Structure formats: structure tokens, C-alpha cells
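Before I ask anything, let me first share the structure, which is written out below as C-alpha cells.
A single protein chain has been removed from this complex, and every other one stays in its place.
Right, chain A next:
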Amino acid sequence: MIALRLVRLLLVLLVVTFLSFLLLNLLPGDPTTQILGLSASEEAREQLRRELHLDDPLFSRYLSWLGGLATGDLGSSYTTSVPVTEALAERLPVTLELLIAAQVVALGLAVPIGVAAARRAGRPLDQALTALSFGLLSTPVFVLGVLLILVFAVKLQVLPATGWTPISLDLGWNLTSVLLPAITLGCAQTAVYARLLRTDLIATLQEDYITLARARGLSPRRILWRHALRPSAISLITAIGLNLGALIGGAVIIETLFGLPGVGRLIVESIFARDYLTVQGGVVLISVGYVLVNFAVDLVYVAVDPRIRRV
């Protein structure tokens, strides 16, 4: 089972990295101009092109890069000369924390909203929560981010507008610096999760065993939280895994907006700088992360609903 998944992971990596390598090289723009600036001579550019093997055939460069990947060497950034692994290691904790915090925010809001809406399906509270969900879903993250900064940082001055404090430096300030970005990123997911949970809960609450539980005199709250919520969470858990891609996409915007030194911003800046190796390293990291998270989601299914093991 695990071996099969590892093979799948390798296949995904090969396809994704080759496609990204191909696409990056199709992008117009010369990395040597980005590195040397406008006033460099043609000879200097040619020399650098040779040093970076940019004149080698694409497939040969890809194989060479793949060989490096096998030994853990992702090369060095064209623009900063810093090893790509080092650059990613510096940025990864920021993005990881942002993604986890955003999921915590999203689930922390989505579960109560979804449960409350399902309990009062069709009533004014459900309609109000539905409207709220659609409102959050249709608000672009950069608009929400600017709005939250305006309210909490500029007007109320209770949270910092931008900046990042690592956990190692100060936990309290770290939480402070991640709160607004996490809320911004998590809000759109909140709407998705709440809608999914509401729909599944409404279906579960119509199951025979729920009717039986009611007949046994269990309180509605106990039925909801103990007997209905768990089997209704499968779609939600699937969405958490699949939404990782959307979250990473959102993280790129959030990291730029809030000045967070994360992997998303590094990749975008590297694309503009035609820093191919850094982009490739980032793509590998995200691909591995995505596959592993969805692998973990499969394992969580079994824990949440033991019936799946028998399927």
C-alpha cells in the first residue's frame, strides 16, 4: 500500500517537475539579463549562460537537475547564489504555519457555522449563515486582507498590519503576526467547509439511527455532536486535503500582502527573476506536500469512519 503510494508520488513528481521545467523554459526573458543587469556586455552574458548551462539542451538540463534532486542538491539560486534547499528551508516554516493557522481558523469557524445551519435548516439563522458563507466565498483574499488591516491595524491598532516574527523569537508575537493573514486566508475556506458540513449533516440527521437516538431520548445536542458530526465529516476532510492547492495559491497573495517571507512569495519572485532552479525547488516542495497531505487524508478517513476499512 505504502510502496504503491510512493511510486505514485514519484510519478507525480516526475510529471510535475518536467512540465514546470518545460513551461519555465518557454517563458520569454533571459535569466542573464536579470542577473547581470542592463549594462552587462554580450560577452559577459554569453559567459554566464555557459556557466549556468543555459545553452545545453532542455532535456539534458532536466536530467542533470533530476540527478541533483536524487542526491538532495537542488542547485543554487541564479540571483542570490544561495542553495535552493537553504532558501526553501528558510521560507518553509512561514508558509507551513500560515497554512496550518488558516486551516485552524477555517475549521474553527466552519464547524460551528455548519452545525448551527444544519440544526436550523431553512430557518432565518440558516439563511443568514448561508448568505455569510457566500459573502466570504465571493470576497477576494486581497480585498479581505486590506479590509482587515484597515480595521484591526490602522483603526483599532490591536494587531500588526504586516511583518513576521518567527516562533523561535517570540511565540506571542509570532501568533500576532500570523493572525490576520490566517483569518484572511482561512475565511474563503470557511465558507466551503461550512457549506459541505451543513449539507452532509442535514443528510445524516435524516438517517434511521438518528431517529432511533431521538426515540431513545438523547438530547438534540448530544445527537448532533456525538452521533451525527463524525460520519458527516468525510466530505469535509476530503475538502481539507484538496483545498491545499487553493490555499497555497492564496498564500502567494497573502504573503505578498502581509510581507511574510514564505515559499509562495519566493516562487513568484523567482518566476519574475527567471530563477529557474528556485522555482523548480519550490514546485517539488509543493508537489510532495500536496501528495503527502492527501495521503494523510486517506488515513484519517479510516480513523473517522472505521466502515471505510472494510470497503
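Everything below uses one rule, namely that a contact is a pair of C-beta atoms (placed from the backbone, for glycine too) under 8 Å apart; a residue touches a chain by one contact, two chains touch by 3 or more; residues count from 1.
By definition in this document, contacts and distances are computed from a predicted model.
Undergrad: Absent chain per UniProt: "ATP synthase gamma chain", "Zinc transport system permease protein", "Solute-binding protein family 5 domain-containing protein" or "Heme exporter protein B"?
TA: "Solute-binding protein family 5 domain-containing protein"
Undergrad: So which of A:13, A:132 or A:153 would be touching the chain we can't see?
TA: Hidden-chain contact among the options goes to A:153.
Undergrad: Can you work out which residue in A:47, A:139 or A:199 touches the chain that's missing from view?
TA: Touches the omitted chain: A:47.
Undergrad: So one chain is hidden, and I want to know which residue out of A:85, A:130 or A:165 touches that hidden chain in the complete assembly.
TA: For the chain that is not drawn, the touching residue is A:165.
Undergrad: Across the whole complex, list the residues on chain A that are touched by the chain not included here.
TA: These residues touch the chain not displayed: 27-30, 33-45, 47-48, 79-82, 87, 90-91, 108, 112, 145-146, 149-150, 153-154, 157-166, 169-173, 175-176, 179, 225, 256-262, 265-266, 269, 272-274.
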